[in-house]
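Note that this complex is displayed minus one protein chain, with the remaining chains in position.
Now for chain A:
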Amino acid sequence: MSKLPYEVQTEPVTPMSVLSLDGEVVNPDLLPELTDEQLKEVMYRMVFTRTWDERAVNLGRQGRLGFYAPVSGQEASMIGSEYALNKDDFICPGYRDMPQLVWHGLPMYQAFLYSRGHQAGGQIPEDVHVLMPQIIIGAQVLHATGVAMAFKKKGEKRVAITYTGDGGSSEGDFYEGLNFAGVYKLPAIYVVQNNGYAITTPYSKQTAALSVAHKAVAAGIKGVQVDGMDVLAVIKAVRDAAERGRNGEGATLIELLTYRFRPHSMADDTTKYRTKDEEAEWSLKDPLIRFGKYLEKKGLWSEEDTNRVKEEAKATVNENIKKAEAVEKMTVAGLIDTMFETTPKYLEEQKADFQ
């Protein structure tokens, strides 16, 4: 059915992929430039993160971590998008995005401290350019918009990147952020990791749009949809977006189609809202298997490598949880002192009730 001239025209989008499920390059034009060492580093990070995630879920069950949102399945989206950035680009994450922060420089024990509700978790080192996750869905979209505005005003060749999910793309802050980025032509990257579910609510109940990426159209920014289980496609898309941002060409909305293999958090039951068939279908797209096959064919990776990295990850997690547990517990007095730069008299007096 053809549309009238005064009707807005939209066409469906085809997600960008570089690798087939067997690890064959299907889109050589889109292959990001990466050295063998870099390819191995990306795989290293994905395998490491998968093991870290498994360990974190166990630590959660043991009561050694607090709130934890599992990441398995989303490694290509998370690791690839961070890997495409420069060290001085700024990340405004959602609650599940701890891997990006750690690979961007946040010490892992601080991630654990954050999970345990300790303020020292958020004391980001000076040379690490991230915010900690915050809980209001989509609010960080506006912080990235402001950071990008700051970069633009200072003439710095840096980009701000923010992450939310398919649920987050329904929030008002999401639209407001995209719209501001369009108006001011900001060096910002808005990543939506569309993993199909906002806790239990399926994507089909989030939007009637042709895709999340289409929402870029209304804001007048670039929108792309990417196979978020294909780490090379993710790296390519984010690199392109970062380059556009640095060149003053404005913001990009990137929808990454992905899947979390585990529940939303430690507390929900996926069998109540997902089918076994669906889970099996997505497990065939496992980013580690797919990228692993590509590297194996190039002779860059083997099962021994995977096993070695797993052991290393276990040891690192172990070391960092111990370090987090060894940090002295917060005090109410210390908490009070983080309300304002200089603690006002009335708050000083309130400390007395806790000494």
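In this section, a contact is a pair of C-beta atoms (placed from the backbone, for glycine too) under 8 Å apart; a residue touches a chain by one contact, two chains touch by 3 or more; residues count from 1.
Note that in this section contacts and distances are computed from a predicted model.
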Identity of the absent chain, which is to be given by its UniProt protein name, from "Peptide ABC transporter ATP-binding protein", "Polymerase/histidinol phosphatase N-terminal domain-containing protein", "Acyl carrier protein" or "Alpha-ketoacid dehydrogenase subunit beta": "Alpha-ketoacid dehydrogenase subunit beta"
Selected from A:L59, A:A160, A:I189 or A:V212 as touching the chain missing from the view: A:A160
Hidden-chain contact residue, picked from the options A:A150, A:L210, A:L300 or A:A333: A:A150
Residues from chain A at the interface with the omitted partner, ascending: 90, 92, 119-124, 131-132, 134, 136, 139, 141-151, 153-154, 160, 172-173, 176-177, 179-180, 183, 335, 337-341, 344-346
